[in-house]
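Can you read through this structure? Questions will come right after.
A single protein chain has been omitted; all remaining protein chains appear in their positions.
Showing subunit A:
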Amino acid sequence: MFHGWIGSWLYLADEEFDELCFEFGLELDEITSEKEIISKEQGNEKAEGASDVVLYKIDVPANRYDLLCLEGLVRGLQVFKERIKAPVYKRVTPNGEIQKLIITEETARIRPYAVAAVLRNIKFTKDRYDSFIELQEKLHQNICRKRALVAIGTHDLDTLSGPFTYTAKRPSDIKFKPLNKTKEYTACELMNIYKTDNHLKHYLHIIENKPLFPVIYDSNGVVLSMPPIINGNHSKITVNTRNVFIECTGTDFTKAKIVLDVIVTMFSEYCENPFMVEAAEVVFPNGKSYIFPELAYRKEIVRADLINKKVGIRETPENIAKLLTRMHLKSEVIGDGNQIEIEIPPTRADVIHACDIVEDAAIAYGYNNIQMALPKTYTIANQFPLNKLTELLRYDMAAAGFTEALTFALCSQEDIADKLGLDISATKAVHISNPKTAEFQVARTTLLPGLLKTIAANRKMPLPLKLFEISDIVVKDSSRDVGARNYRHLCAVYYNKNPGFEIIHGLLDRIMQLLNVPPGEKKGGYVIKASEGAAFFPGRCAEILARGQSIGKLGVLHPDVITKFELTMPCSSLEINIEPFL
């Protein structure tokens, strides 16, 4: 969500801006206003008095952290439109003493990494300040993985006095006045208070139950923050803050460095010396000291013909260098005139391989300007044999008067066990560890419950109901790499005022006819033999033996099964594994 007329900043009408977004890989979802949103969600009355400043809803690709705030988005599009040149981000060492953050070894087991930087002489306005806060929130939500990997703290440096210490302490030993509170609390108390905080409660689990909590102090013992939960109120930044101390702590060092780079590259624009970022020193427990932000520019060399070949265009190296420069990747032709040297700025952490550079060249060239072509790849098509057999059988099942159902592969334990008179342990079912509802506890081990549920939902239809399904079931199988496998089953049910065993039996005979399996016990034939099954009425169940193996059962369903599936009529069914017939 971006405030204000981005289009007008870029001197573009809405339609042109929409077009530009599409070309650049953004999705302009909607142009709206706070008023419009409220009136849509809560009605016109509630919207009375809300702001009608124009808002843009834009989807940004998940890996483009540099486009998450208005500053970066406008900068990116300006460079793309060649209105401005990409700024050069510089880390500068202060004339006075460098801000120092010392990491103690207690952090090692909970949140071992920290990086820091200073934005000196920054000038916030209301909009800039809001954008600054919003960017941190967006980063927290995605690259920081809801603060689990990285947490950001920003502070009014003028209220603090370095050097800073990043350590970990027992929660009962941490006491401070947290952001927007008027009194001091211990960390234990805070964890309790925030349990009911709609925003913060989602982050508590990251450190909850740990013996030590991470905490950052200044040289006077003032708490800057207790990452990843809350900052101290003392160093709170405001619109009037001139010097911002930024710390990022986390469990992923690479991501912490990227997050810091993103924040400082985006907002150093408002510093007295734009795009200049004051360095901070971080001393690790092993005594090694690093200077941040990294703001590293990396150089890659890619041959122009590789880009042409991957995209399917024929551009000169010079043109390709220009295309890449428009994508914030400053490029020039070097060497033999076919090589392009590309400078990857600290804002483009997403560029990790030449293929990322190829994509940027293609975007700048315009996807829709690329000449389409058909590959010369000559191949002979084959069907997957199991699916081929399935397709053939489906048609003949319908020709035999049965209607195809399509039921879910996931279901409750009850469906495959209790309702069929089985114990769940006897099913060899695979179990899902995190189902949101009972409907997704297990993968089905039989197609029958799905068909019976289909009938239950269609009891008003004229009888008889004749249904079938040919689909996969799943059972545990330790001979498979994942410890489970699918089987392709064929299941059919007949539901009427009479059980119709002879109809299901006849269907089996027809299936065997189709599969060219003759009746009889001799080799290659099929027979049915009296058997028992929990789901079947005693004496009305038979096992199906074909080509020397048991492939399934048929019979009249037990009245308990019929009742448990909320049915009222007699019903017979058949279920076989069709894989032996491949």
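Basically, a contact is a pair of C-beta atoms (placed from the backbone, for glycine too) under 8 Å apart; a residue touches a chain by one contact, two chains touch by 3 or more; residues count from 1.
Assume contacts and distances are computed from a predicted model.
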*According to its UniProt entry, is the unseen chain "Phenylalanine--tRNA ligase alpha subunit", "Septin", "Proteasome assembly chaperone 1" or "Complex I intermediate-associated protein 30, mitochondrial"?*
"Phenylalanine--tRNA ligase alpha subunit"
*Of A:59, A:82 or A:173, which residue touches the hidden chain?*
A:59
*Can you work out which residue in A:204, A:484 or A:514 touches the chain that's missing from view?*
A:484
*Kindly state which of the options A:254, A:289, A:513 or A:568 is in contact with the chain not pictured.*
A:254
_Contact partner of the left-out chain, one of A:169, A:466 or A:553_ = A:466
*Contact partner of the left-out chain, one of A:14, A:156, A:356 or A:543*: A:356
*Since one chain isn't shown, list which residues of subunit A touch it in the complete complex.*
1-2, 22-25, 27, 29-30, 57-65, 68, 138, 141-143, 145, 148-149, 252-255, 309-313, 352-356, 358-359, 362-363, 367-368, 370-384, 386-387, 391, 394-395, 397-410, 430-436, 439-440, 443, 450-451, 453-454, 456-458, 461, 465-468, 472, 474, 476, 478, 480-486, 488
